[in-house]
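All protein chains but one are shown in place.
And now, chain A:
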Amino acid sequence: MAGRGRGHRTFSVEIVGIGKGESLPPSSVQPTPLFPPLDQKPVPLQTGEEAEYMLALKQEFRGAMKTLPFYIRPAAPKKDVERYSDKYQKIETSDNSLEWKPDWRRFPKELRVREKRPLRDPEKSKVPKQTKQPRVNKEEIIRKLETLEQKEEEGSSDEEEGQKKKPEEEEAEGEEEYDEEEFEDETDYIMSYFDNGEEFGGDSDENIDEAVY
């Protein structure tokens, strides 16, 4: 349709209004500038009591939403190495329960996340939860370790262990505590309060020529 014949120009530019010999605007060879200068400046914003009140409402609403439990923050990123101080720092509650109580009758059943019990009582063997395999395993591991330790330590530091285990069980990740329990010796001192100074002066073996401040 563009003209099969040689030399025949079927589309005459005059139709669209561009006369012969008239200069067209120069073709652009680069993308348009990011902030092109405006010929017409924009009209100023509406001001007045109503506009200001709505502005204040908007900002307050936004601030309020951030404090409500509907604002979901992603789980804290896992640190590269377990830090000693993690145990005493208040980590954000990464537990899986919602902080607000929806009316579950109006929600599909599958969205319901079972809440964790605040105190995991190891005597209650069958906890009716939507079983996640690791959790069941954790309880079994707790029980096994406890029975083993009780046998080893012959009840000498039983009370201490009991007290220590309760706060440890409340934490979401149990793996760290198990490692510590395995490594502790038979002492009267509570291992968690002991700092064996491994992190201090670790560079003393290297480069003695460098001045130490």
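Keep this in mind: contacts are C-beta pairs under 8 Å (C-beta built on N, C-alpha and C of every residue); 3 or more make two chains touch, one makes a residue touch a chain; residues count from 1.
Going forward, contacts and distances are computed from a predicted model.
Engineer: Identify the UniProt protein name of the omitted chain, choosing among "V-type proton ATPase subunit a", "DNA-directed RNA polymerase III subunit RPC3", "beta-fructofuranosidase" or "Lipoyl synthase, mitochondrial".
Structural biologist: "DNA-directed RNA polymerase III subunit RPC3"
Engineer: Spell out, residue by residue, where the missing chain touches chain A.
Structural biologist: Contacting residues on chain A, toward the hidden partner: 1, 10-12, 15-18, 39-40, 42-43, 45-46, 50-51, 53-55, 57-59, 61-62, 64-65, 68-75, 96, 98-103, 105-113.
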